[in-house]
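All protein chains but one are shown at their positions in the complex.
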Amino acid sequence: MSFIQIRALEKTWPDGTAAVRRFDLDIAAGEFTVLLGPSGCGKTTTLRMIAGLETPTSGKILLNGADVTHLPPSRRDVGFVFQFYALYPHMSVAENIAFPLACTGVARAERIAAVAEIAERLCISNLLNRRPRELPGGDQQRVALARAMIRKPAVWLMDEPLGTLDAELRAQLCEFIRARQIEARVATIYVTHDQDEAMRLADRVIVMNAGEILQIGAPSEMYLRPSSIFTARFVGSPGMNLIEGEVISNGGARAFAPRGGNIKLIIPNMNFAGPAWLGVRPEGVRCGMGATASGDLAGRIAVDAFAGSARFYHIDCAFGRVVARHDPGGRGAAGESVYLTFDPASICIFNAADGRRVS
Amino acid sequence: MKYLRFLIIIGYGAVATLPLLWVVLSSMKHRADTISLHAKVVPAPTAPADPASITFEATAEAWRDLAAVHAGAQASFWHYLANSIIIGVLSTIASLALGTACAYGFSRFRIPGSGDWLFFILSTRFLPPLAVVVPVLMMYRELDLQGTHAGLILLYTIFNLSLSVWLMKGFLDEIPRAFEEAALVDGYTRWQAFLRVVLPEARTGMAVTAVFCIISAWNEYGFAMTLNSSGAITVPAYFAGLQGNIDGMPWPQIAAGALVFVAPIIIFTICTRKNLLRGMTFGTIKQ
Partner (left out) sequence: MKDPVLRISNLQKSYGGRRVLDGVQFDVSAGEFTVVLGPTGAGKTTLLRTIAGLETPDAGNIIMNGADALSLPPAARDVALVFQNFSLYPGKTVRANLEFPLRAPERGLGESDIKDRVAKAASMLHIERLLDRPARQLSGGEMQRVAIGRAIVRRPSLFLMDEPLTNLDAKLREELRVELRELARGLGAPVLWVTHDPSEALSMADRIIVLIAGRILQIGAPENVYFAPASPEVARQLGSPPINLISAVASGDLWRCADGTPICNIKHPAPASALLGIRPEHIAPTGGESPATVEVVENMGPTRVVVARFGSVVLHLLTSRDFSARPGDIIFPRVDGGKIIVWSA
């Protein structure tokens, strides 16, 4: 039996809008689960229902076998990290961090040791005697994380805890959260709109949109085999290239004919035929500089975006815009002509009618 | 639970509106019925045969008599109502305008010792205004402001100023500076930005402040009474002045006048109630 079971969870706001629909999820002990989706997709509402801060309209939440659906937050044994720091202004940093331990009857010496240890790992040892309001936002969020993660409750719930921080600090805290979670083996549910964070942290990613779960899977699966157009576009930075067209019979095999282009791409092992989208990750697009070789896909670089360890060319073709990942040494500039080839192994085909993947 | 809530609201409503209802009934009575030993609560078209009956003959006499000049007064109710309106409205406009301008300064500019200044402004409220009635009276006598509209307008404006500065500062602080800064960069002068961007955003706060100012000026009694022998007598002072006149208190006329007197405030408050509610919770929650 899994550690957290969520069954048919629904939330409808008083004005009739459905925030969360048909939400079913099982989470194993010690698993790191990320709820990923755009603003307003219901991910935070789901998290708040699990914490007990929001009452579900219907459905059940079981924690370690016990039904907690109607228990108040204090009796659920969850640790919650808010997007905005929510520290107690009248306590020092050390008191803030020790607060969750104070009510569990941990001995004083032990508390002090625990605070010192976690403060050390978050590089806030020198701030322990300060008041939260004297600290900049980044340090406040470190304190908030320390407070939430000093205790090992049944579940850690995190609502975009890194959303407002600088990139450098975000990367650092991301690593802290992951390392602390791995060593503590506390089941964690983490909400974010940032697919990058989701990919880096998660054992399993839950992609949500408009209140519903679209796909559940490991990050690599989500990335390589997205089940729908939405996931394909949302996961990955930049997301998957999607080209509109049709799968047609081409002799004995099937081929994809992009709309607006007069080319065909042979698609092996394919039963589907009809209007479709072809998806290919930017690293599956190879681009060569210069004039078009016959039969290849011709394009022109519209934007050349350097990204440090890679370079992304945004290329305009007859059938729309395609992004290609290139090594950072590439010398293509905006306006230059290029030709493209797609790596057959990284091609996905989606049914245009329902947006689901068919190969 | 739902019913209990309902009952409490009904109960409170009854208690709160009872005095008002009594005033409405009194305004429909003959004077004798208002001071009758038997409670007269049901209006009827004709006088009851039994003097102990709870019914009374309804009449519009009191409403017609609002235009009459009572013994001990120099003019009719309408004259004093006009005084109240002139003084109440002008002092409200003045304290709102001055208060908003002052609050804007405190809210947006670095003013040396601004904390102390704000405290000083608040401190003018520490004493009940009436405590300074004697010195004010003496000053007004010297300045020939006694019994003038200007005198009362000036006084009410000043007494309301601290309230309006503090309230407006609270509201203006909530309006992002970027609102005006965007306008400044966009090519507007500070004055234009204030008029076109800040004032429209501050409407709520100004409505709230205006309600408080006008209520306190409208209902003020002590100064209106002591600074006046004639000239700028307002309605509260007028009613009080009717006391002890040789015809006895004209209760029905006072009741009718009181209704006319509170009507504008009630209507004004109802019109701005959305703003008032927003205003009360403004600034209490911060993201």
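A and B label the chains in the order they appear, each numbered from 1.
Note that a residue touches a chain if its C-beta (ideal position, glycine included) is under 8 Å from a C-beta of that chain, and two chains touch if they have at least 3 such contacts.
Bear in mind the structure is a predicted one, so any value in this text is a computation, not a measurement.
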Next on the checklist: List the neighbours, among the chains on screen, of the chain that has been left out.
Outcome noted: A, B
Checklist outcome for this item: The listed residue (A:P132, A:P219 or A:G245) that touches the chain absent from the view is A:P219
Item to check | Sole contact to the chain not displayed, among A:R111, A:R151 or A:H193 | outcome: A:H193
Item to check | Of A:G30, A:P100, A:G138 or A:G355, the residue in touch with the unshown chain | outcome: A:G138
Checklist entry - Since one chain has been left out of the picture, which residues of subunit B touch it in the full complex? => result 176, 178-179, 181-189, 192, 197, 200-201
Checklist entry - So which bits of subunit A touch the chain we can't see? => result 38-39, 136-138, 166-168, 171-172, 174-175, 178-179, 182, 193-196, 199-201, 219-220, 223, 234-239, 281-283, 302-303, 305-310, 312, 314, 325, 328, 334
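Going forward, only the chains that are shown with their structure count from here on.
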Checklist entry - With chain centres defined as C-alpha means, what is the inter-centre distance between subunit A and subunit B in Å? => result 58
